[in-house]
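One structure, pasted below without further comment.
As you look at this complex, bear in mind that one protein chain is not there, while each of the others sits in place.
Here is subunit A:
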Amino acid sequence: MMILKYAAAALTAAIISTGCATAQEGMADALRQPTLDSLAGKKVVFVPMSMSFDLPEGWAAIMEKEAKRLGYTIDIRDANWSTDTGTRALTQAITEKPDIIVVQNFDVASYARTLKKAEDSGIKVVQVNMKSSYQTDAFVGADWYGIGQYAANRMIEKCGKASGKSGKIAIIQGPATAAASVYQLNAITETLKGHDDIKIVSSQTGDWDQSKAHGIAQTVIQQNPDLCGIIGFWDVMDAGTGAAIQESGKDIYLITSGGGNKTACQGVQNGTFNEVISYDVEGQGRDLNNTIKVLLQSKEPAGSLKFALYTPNKFITKDTMSANSCWDLDQLKK
């Protein structure tokens, strides 16, 4: 009996010690090295609308950090607010044969053919935030329809019959052919169908410019003294809209959208905006990085995977705002 007990104890000890030995050496992750190998040395070209405003600066900072960590390169080719310069940059990039092109479209048409050409020549194309009518491998960005729908519903809530207000609203769009404008406008029209209590008294383009938005808002407010709300299409531009509302001293509900840069939170804080729908550039940056990594690892040829990652929206009002509602470019770059 005694012998058996000792034998069992010895056996247990032996098993435990072998187990420990295995645990001390660990297990090799068979996936890790191939994954890292498939990323290192790859080349990504980024063609933003312009490297001079919060969104592309934010995306670039996040993409560059990840590229540095994993050993691929991000080349930035600035289109500097010109579709011509952008098309030239894309054409140039196609001849250099990078693995991926990340592009932010000015409008739904300008780059469509060039993007198709890039895919045909074997380069995978990711579109960020502003879609072209041509669907490439991936789209990462704001859900413009969802944003428009939310904004319109807020207007129904704030200005519709139930609120006892006039129901008059105005829209300040971006350029008429930009993805942000066309999809949002479509959503607003669809949502307001059957809501006769809401009347759009003005729908003009502010062309992404504060001064223009300021002038339009001023005229519209002056012309419609009982205006109840304004839907703006970009917070940076709507700083002008908000200024016009503040000058008029009227209580007009301004809802706008943007990347969630700290100026958006400041605007909500100081009353320039009542509400900002943020498409969260930090989140988009992470989505972009993941998309780039998926496409670099995928063996599928360019143009075969077609997928979209729509950013979940954050809604920033005075009540919902917290310390991490917005981001700071200087912090992102660190």
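FYI, a contact is a pair of C-beta atoms (placed from the backbone, for glycine too) under 8 Å apart; a residue touches a chain by one contact, two chains touch by 3 or more; residues count from 1.
In this section, contacts and distances are computed from a predicted model.
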{"item": "Among \"4Fe-4S dicluster domain-containing protein\", \"Inner-membrane translocator\", \"Succinate dehydrogenase cytochrome b556 subunit\" or \"FAD-dependent oxidoreductase\", UniProt-listed name of the chain not shown", "value": "\"Inner-membrane translocator\""}
{"item": "Selected from A:E64, A:D209 or A:D328 as touching the chain missing from the view", "value": "A:D209"}
{"item": "Touching residue (missing chain; options A:V128, A:V220 or A:L332)", "value": "A:V220"}
{"item": "Contact partner of the left-out chain, one of A:A40, A:A109 or A:A176", "value": "A:A176"}
{"item": "Touch criterion as defined above, residue of A:S52, A:T189 or A:S304 at the omitted chain", "value": "A:S52"}
{"item": "Where the missing chain touches subunit A, by residue", "value": "50, 52-54, 57, 80-82, 175-176, 201-205, 207-211, 214-216, 218-220, 222-223, 236, 239-240, 243, 246-247, 263, 270, 329"}
